[in-house]
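In this view, the complex is presented without one of its protein chains, the others remaining in place.
First chain written, first letter: the chains are A and B, and each begins at residue 1.
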Amino acid sequence: MQKKDTIFTRLYHGILVENPTAVLCLGLCPTLAVTTTAKNGLAMGIVTGIVLVLSEFFISLLKRVIPKKDRMIIYVLISACFTTIIQLVLNAYYPDISESLGVFVSLTAVNGVIFGRADNYAMQNNPGLALFDGIGFGIGYTLIITILGAVREILGIGTIFGIRVIPDGYTLSIAALAPGAFFLLACIIAVAQKIKGGRSA
Amino acid sequence: MSLSKRIIRIVIIAVFAFALIFAGYFVTKAKVEENNETKIDAAFETVYPDAASFDEANYRSEYLTRYLTDNGYADDQVHINKITFARNDVRDVQGVVVQVSSYKKYGGIITMLVGIQNDGTVNGYSILHISEAKDLDLKVKDAAFADQFKGVRTEAFTLVNGEAKITGEIIPANGADDASQTVVRAVNASILANTFIDEYYGGVG
Partner (left out) sequence: MTKLIYVAIISAFVNNVVLGQMFGVNAAIKGSEKMSNALRLSLCVLIVTFLSSVITWPLSEFVLGKFNFEFLQTIVFLLVEAIIVAILTAIVNRWFSHRRKIYGRILPLIVINSAVLGVILTNVQVGYSFLRSAVNSVCGGLGFAIAVIILAGVRERIAFNDVPKPFEGVPILLVTSGLMAIAFYGFTGLL
């Protein structure tokens, strides 16, 4: 049953079949917290994606020297290292984004997607494939977090990427608050489960 | 594998991780400093557009803290970091720019500059940093909210819902009550700081 892994299957799995947010339900904290606007969602997705790609690549490269027992701490060190570098770059060149994402940029270091992929993929496969696995899952993660951000921005603030689509005063402000994030993410995952259920039946 | 061998491997990877971070730090350092300078310059320009030069005021900060506390602004709610005199081109003091940090009720801090003229008229404020910003909080940066303070002379601003009738009443930014209150507190403390500096220097400057 195990088909040959190719670059294409990695991307396909990451974006659709095993989408990290909608199917595997990993890394939900930033997905819920920073998605008040589509722009924030997109930025957070890209940050997570970059850290994921770099971490997976290096973990795969180092897989022979990582002691099985201590792999968690090594993963943490590697992801924290790249997270900090991305944070420094954001501070220098995109200070606005760094400010509006706040502490969640730092929390990328403990994002569940990174540890899930490191353990389940990067440790067993070669660095080239791990790189594309990271790209696929990074895109998949970015996709859902941006969609959630867009929906919340339209409903909660009445704009999309800053362009007004719903007049002020007709917005549903709960969508911009914490409960709205929980409800809308639940709907997105439910849609994904519906599609998945329909296909396997 | 023995414990010492495991620890050595972890330490080696940690050393590499720190080395990479430091490399990133030194590459971006200059740019970050430049950003901060332009940001602060821009903020001074916003709160005091017609001043020719600025210089820092010297005062005993514990006196100011006590003065604020006596007037109902406790140090764990709002703190004055720095006071700068704004001078015109013949070096007369026109007013002050106060750098103030104010704590939000539900956690988080807002640091901003407030420009105040000698007679207590508020020129406006410019936010340097909001921590734990939910997006709605960022509405306090919008002109619609910030302009309510501009050119107003009052002892203390207050928040009201609905309509502002008398001078010094501020309508909170929609959906950002906590942040609005934090900003009002910061501006009020700055007004007090202006009075304090005035008394401290005996109104000479």
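The rule is short, and it goes like this: a residue touches a chain if its C-beta (ideal position, glycine included) is under 8 Å from a C-beta of that chain, and two chains touch if they have at least 3 such contacts.
From a predicted model like this one, the values you see are computed outputs, not experimental measurements.
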| item | value |
| --- | --- |
| Residue of A:F8, A:Y93, A:F161 or A:F183 in touch with the missing chain, whole complex considered | A:F183 |
| Absent-chain interface as seen on chain B, which is shown | 14, 17-18, 21, 25, 76, 101, 103, 105-109, 131-132 |
| Sites on chain A contacted by the missing partner chain, in the whole complex | 25-29, 32-33, 72-73, 75-77, 80-81, 83-84, 87-88, 91, 103, 106-107, 109-112, 115, 178-183, 185-187, 189-191, 193-194, 197 |
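Note that in this section only the chains that are shown with their structure count from here on.
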| item | value |
| --- | --- |
| Centre-to-centre distance between chain B and chain A (centres being mean Cα positions), rounded to whole Å | 33 |
| Residues of chain B touching chain A in the complex | 1, 5-6, 9-10, 13-14, 16-18, 20-21, 24-25, 27-28, 31-32, 35, 39, 129-136, 138, 175 |
| Partner chain B, residues of chain A touching it in the complex | 36-37, 40, 62, 65-67, 69-70, 73-74, 77-78, 80-81, 84-85, 88-89, 91-93, 95, 99-100, 102-103, 157, 173, 176 |
